[in-house]
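All protein chains but one are shown at their positions in the complex.
What follows is subunit A.
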Amino acid sequence: MKLVKRNISSKDGGGSITLRPDTPEDLWHAFNLLQKGDCVRCTTVRKVVKESSTGSTTSNKKRLMLTIEVKKVDFDPDVLEVRISGKVQSENDFVRLGAHHTLTLELNQNFSLEKECWDQIYLDVIEEACNPERQAEVAGVVLHSGLAHVCLVTGALTITKARIEVNIPKKRTGSSQNAKSIKKFFEAVYQAILRHIDFARVKVVLMGSPGFVKDDFFKYLQEEMVRRDDRPFIENKSKFVLCKASNGHKHALDEVFSDPAIMARMNDTKVAREVEALNKFMRMMEVDPDRAYYGFAHVSKAQEQLAVDTLLLTDQLFRSSNVKARKEYVTLVEEARAAGAKVFIFSSMHLSGQQLQQVSGVAAILRYPLPEIAEIGEEEEEEVADDASSDEEYDPLWRVKEDVADMGL
């Protein structure tokens, strides 16, 4: 991401910022910056209908610069797009003020974002996104007999590139079906890796499976790449690392990343740090449950007593459409930082972030045990969690309605 222009008032934190996303990951960061009520300005395409004096209409597509007030933001992880819809706020020759429009943020296209207040969390996101040191991209392949996931893991995103499911008949006397379908399965995974992994950017390919599946597959891969002369594989053979995972479901990727040997290799990546922090929290839960708390009510109580040592949150909490709820979390983070705590903000596109989201989205490791906190009820915090999860839901009907509104119907 490039920061093109920054115009933030030091008085009240209001102002606008112009950014240019250049990788798909930047779109994710942009998504995290957008909040209901903000104003976004960028170029977009809109169908403009003209009525002639005789009453006949002609319509053509026009590229326009529009400013809209954000009403709803969507991130589509499959095609990597951010869609923003809301009412048009700027005067224009072709579009009425107040008409509905949906913008799509595009790569290498400036957009400017105006907020009433840019708080620290936003500024952190911008800083992270604009950090020129690109973090390594890692490909993860988890498989077990009959099921495989090929994923791409970047600093803030885990993208499932392919999911392969093949029915493998069981062994039976005098039947070669088992061997045949295993071959078919391996071939599908081979093709998926070949197609989806760009070795120019990917530093390492982690392959995890239970038992010998990974070894069998790697053997197949080595044999086939020589036979077919698949250059990308032959040149990057050293990038494949075999490791252990208990199954081929997507969340087994987490196990791959928590493997100490792998962790050492990927020391600096965000995902490895997140997984480590979360594991530390889980271990604390076992060793000393009075020093590990989750849920906003519990964690903020602990913060009141300045007991928080490490604070774990998901970015989803800061996307909450409820401004008040967001402010509470921001305050929590700022207070914790001021008190010298380490703060990790997990990306909810990573499996570790999703896991944390399941555990109410906020957790803390304390400096000293606080057994009395456990007595406090959890009512409040459950509501917040529900709120956050409903945000996530994607309503196709809503989409259609918005689109219809956009067209001025």
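Heads up, the rule we're going with is that a contact is a pair of C-beta atoms (placed from the backbone, for glycine too) under 8 Å apart; a residue touches a chain by one contact, two chains touch by 3 or more; residues count from 1.
Criterion: contacts and distances are computed from a predicted model.
Asker: As a check of understanding, state which of "Tr-type G domain-containing protein", "Ras-related protein Rab-14", "Exosome complex component RRP41-like" or "Ubiquitin-conjugating enzyme E2 G2" is the UniProt name of the chain not shown.
Answerer: "Tr-type G domain-containing protein"
Asker: Which of these, A:97, A:179 or A:323, touches the one chain of the complex that we don't see?
Answerer: Touches the omitted chain: A:179.
Asker: Identify the residues of subunit A touching the omitted chain, counting contacts across the whole complex.
Answerer: Output for subunit A: 146, 167, 169-173, 175, 177-179, 210-212, 216, 244, 246-247, 249-252, 254-255, 282-283, 285-286, 289, 294, 355, 357-360, 374, 378.
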